[in-house]
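Every protein chain of the complex appears in place save one, which is left out.
For clarity, chains are labelled A and B in written order, and residue numbers in each chain start from 1.
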Amino acid sequence: MSSYNILGKRIKGVEDPAMMRGEAEYIADMKLPNMAHMAFLRSEHAHAEILGIDTSKAEKMPGVIGVYTESDLGSMMPLPCIWIPGTGESHFPSHPFGGGVPGGSPVLAKGKVRYMGEPILVVVADTAHQAWDAIKSIVVNYKVLPCVVDAELALEKGAPLLHEEVPSNLNAYIPYGNKEACFKAIEDAEVVIKKQIIIPRTINNPLEPRGCLGVYNEKSDNYTLYATSQSPHNHRLLLGLMILGIPINKLRVVSPHIGGSFGTKGYIYPDMPLSLFLSKKIGRPIKWIDNREDLMRSTVQGRDQKMSAIIAGDSKGKITALYCKSFANLGAYASTIGPGVATAMVGRCIAGVYDIENIFCEISAAFTNTPSLGAQRGSGRTEATILHERMIDLYAKKINLDPAEVRKQNMIQPEQMPFDNRVGWEYDSGDYPNAFEMALKAIKYDEVAARKKEALKRGKYLGVGVNCFVAISGVGPSPQMAKEGMLGGTWGSANVRVHPTGEVSVSIGATNHGQYHETTFAQIVAEELGVEIDKIEVLHSCTRNVPFGQGSYGSRSFSVEGAAVKLASEAIKAKAIKESAHTFKVKEDQIIYDSSKGKIYPKGHPEKAKTLQEISLDLWYGWDIAKVEPALDHTTYFDPPGFNFPYGSVAVEVEIDAKTGQVDIVKHYGVYDVGTIGNLQVLEGQFHGAMAFGIGEALLEQAQYGEDGLLTTPTFREYAIPRATSLPEFETDTTVTPTPHTSLGAKGAGEVGTVGTVSTICSAVTDALSHLDIDHVDIPFTAEKVWRIIQASNK
Amino acid sequence: MSFPSKFDYVSPQSLEEVSAFLYKNEGAKILAGGHELIPLLKKRNVNTGLLVDLKNIKSLKQIRINEEDNSLVIGSMVSCDDLISFLDHEYSCPALMQAAKSVGDAQVRNWTTIGGNIASGNPAADLAAPLQCLDAKVNLIGHNGRREVNMDQFFVGPFETALEKDEVIDSIHIPYQEGTILSGYEKIKIAANSYPLCGVAMLLVKQESGKIQDGRIAITGASIHPRRLYKAEALINGRKANSKRLLLAVLENHDNVMYLSDEFGSSEYRRHMTQVLVENLLNRLV
Partner (left out) sequence: MVTKLTINNKEFRLDVEPRHSLAHTIREKVGLTGTKIGCDSGQCGSCIVMLDGKSVKSCMVLAVQAHDCSIQTVEGISENRKLNSIQEGLHKYSAVQCGYCIPGVIMTLTDMMSRNKQPDTDEIRDWLHGNFCRCTGYQNLVEAARYAIDKESNSTKIITNSKHKKMYEERVRLLMAGDVDKLVEEHYNDDAIVMAFDFVVQGKENLKEHFKNFVKWVSIKEVISTDKFVETENAFFYEATAVTNYGEGRVYDAYYLKNGKIQHHFTGLIE
């Protein structure tokens, strides 16, 4: 299929042995001499005034070094938000940094708490046990205020107000697409269907809770922050510039091994500046490790959209318009990039893989008394895909056509690429119909009727869904991200250094937290330069090791940072060829660089071949070299000219137990096109994990808040995530359509599995219940919910 | 991390000492497998000055068949996993076996105890249902000596049992039962935590004629505490084993079960699922 020797191959992960032996160091494993420990006291209420705090007992407890509230923070600024949602109006609390930077959340609550779990104070003590004992002795006197947890209700007149500076809790209203044309098309249409689709709050729950270790070194006046951060450089910038007000060359941020993130660890949290600030104050390193229950109520959460949609078309299956009005629940404060995740990532994605003439989406993002919203694997795109795929199913049902036929009829064809989706994205490349055909075939779509019959004999309702998706990735072209309101660059960077001894050090802008970057990025270099994998080391996740790096989020690592690595490798190769021409005294075009063998020689004389190491040694000595700078070392900064758009098609077969409502996934197939593949074994692992995430969301997961704003699913006892026993064996396929925007050709791969899965399970479940005249059920499909539907329609 | 508040710890060698510790120390708690107790301590929902660990009392870890009356005697510190091994090799009791195998996960079964399972008074203790069907007796030792409580008297409310503060479970006795015995356990698992949303154990002693001489049904997870469905049983005794329609009618109308309603399921769902499981068991056993 591909002409690569090493790229795409199932090379075993160089990262594995340390993790399998328990030797890999995660944040909780770090220990520094004289280290103190920090613990948070968090709000027990969703909305309350703090009338008083009694810390007298805590201050006297053994080991306690100090109790710190908001009034002890000196000139520390609140956490900023760096994504002002694009084109419409937006309102934020102000931020003292000025220059239009929006305010995010306070580091510690000031007089008022706005969600259950909001940090009020910290205790620093000699041991973690002592800090915790002290926290438990502190009494806070609250005046509980009315609260609101639903975005739509928060915007209603008379709803409890969260921020004085934000009228009627509206963070932003943003329209996407052409309103007039869309409404006109709906008016003119033969068939019009309306539906409300609710996508609940979810909690990412990476297995490793967050943590940090802040160190201030008095002698050098330097700060070091070890933290579970997906984006050390960006976090350094925000901490230094907008929170602590310290020069960023005085601050180093390092991510040790990270135990999963799925979006949550890309954000700035109060513990980060606090541990640094207090470390300086007490003259000791300060460590903080979260616990599960606090994680559940204080790390960013996902999804939470309340969408009302209209689809319109003719009676033969041609869709003419799609409209969506959505309420996005931002939580109590704008997280670092939360507002963008909740808006553009949904609004610009609702066209999916379809050529729909008239589209309009309007999103109102509201503040509510819940923890801040952030990214969750597949964020925005998953919600948008649920929307368009659900609406297409409903439309097909209404006009009595097979939904697969409707999809085919409206699908963007390969020759239409690049394609303007009319709500803001330009799709780069892809053959959507091909993926769809593969999925239909895999699920044996034409034999479904027979299988349904057979299942019914066993007391099971069988249903099949085959959906399509396209998932914008590869953040991204910085100017375009700026238009979306992102305050920061999003380009890629890489440094490749061939040592005189032949080993290669590659520093990347990505931050590995479970994606095998050390292996897959080495494969890019190995492919290009013909150096053995075990001679290539990949450096990452440290602001000192790496010139700059935008970090890992939004499936950008391999597709953007990888592209930069490829460019840097190409530059190394070009220089090596130049130098070889000098050495062999031939013209450059007479040099053969055989990457498969790692040999460089003049055309026709393979016996004279030199290795890259020999060329490198010459260049590092610099005694007699071509007209080039000495050394073999190249840094690239690369801003891709456009986003990339991985896509695919997913087929799911479910069986619903007619008596219990239990939904079982009996087959789960996905074909994904992520452009050039880095490592097929690793890629399949990403697919599986993302598909499992989607199943969790579709069947189990929901962060539930009571009317009092309290989380009723605060631990793993209540919040279900998928287990080995509840998941099917996944089947996956790949096709390869490289993105034209980079020489590597890779597209985002980490999230695609989730994006297509949730909507497809929705289709399959509604198909299974179709004989009951059910057209839509909101996720998650818990057994009781499904059972109730079956009961209701039996009556 | 979350940590319990401070407490003292003892691990005595005899049950009498245990009971004495409990009697003398207000708020002292017995520690068995700790899988119920330790999370409560960590959350500080339960605070105690003294934990009395049963691990050093060897006799509590034994399972044996009493030669006098052929009853099965299970020490309170027998783990689910050891119970499963024993039932696998030396004693057949499908209902108890299936219930034990359905508890939590491999590690929970390896470490948590039969005594802890019922002593916690958890309304969703899996083992409680089969033990009730088996007419088991709980053997207790306290400050005032030894006594025996029938399983159906053991649970008095959610997280409330017949145990006095100074009492400790020594063992659980399962009487020998003559005749052709069919038994089984089925449960609907709570997705988040594997406890039974509703679990049903059934035991049928069949006569040669095929009639049910003694039918027993117990539920766990579904109501405020594990319990027998005596009225339903009365209606099936003496009937042909296939009279399941009758049984369902019984379930719906006669046994005043207080079905639980909580974040995991409504009382309505639990009630219906109880019926489904009863029906499944009847289909399976008969």
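Operating definition for what follows: contacts are C-beta pairs under 8 Å (C-beta built on N, C-alpha and C of every residue); 3 or more make two chains touch, one makes a residue touch a chain.
No experiment lies behind these values; they were computed from the predicted model shown.
Engineer: May I ask which residue of A:Ile246, A:Leu373, A:Val650 or A:Ile721 touches the chain that does not appear here?
Structural biologist: Result: among the candidates, A:Ile721 touches the missing chain.
Engineer: One chain isn't shown here. Among B:Ala106, B:Val156, B:Ala234 or B:Met258, which residue touches it?
Structural biologist: Missing-chain contact among the listed residues: B:Ala106.
Engineer: Can you work out which residue in A:Lys12, A:Lys316 or A:Arg544 touches the chain that's missing from view?
Structural biologist: A:Lys12
Engineer: For chain A, enumerate the residues touching the unshown chain of the complex.
Structural biologist: Touch with the absent chain occurs at residues 10, 12-13, 15-17, 19-26, 28-29, 129, 204-209, 257-262, 291-292, 513-516, 679, 681-682, 684-685, 688-693, 715-717, 721-725, 727, 729-730.
Engineer: State which residues belonging to chain B touch the missing partner chain.
Structural biologist: The missing chain touches chain B at positions 1-9, 11, 31, 33-35, 38-39, 41-42, 51, 53, 55, 81, 104-108, 110-111, 193-194.
Convention: only the chains that are shown with their structure count from here on.
Engineer: For chain A and chain B, let me know how many angstrom lie between their CA-based centres, rounded off.
Structural biologist: 45
Engineer: Mind pulling up the chain B residues that touch chain A in the complex?
Structural biologist: 1-3, 5-6, 43-44, 188, 190-193, 263-266, 269, 272-273, 276
Engineer: Looking at the complex, which residues from chain A come into contact with chain B?
Structural biologist: Those in contact with chain B are residues 128-129, 132-133, 136, 289, 291, 293, 659-660, 662, 699-700, 704, 712-713, 716-720, 726, 782-784, 787-788, 791.
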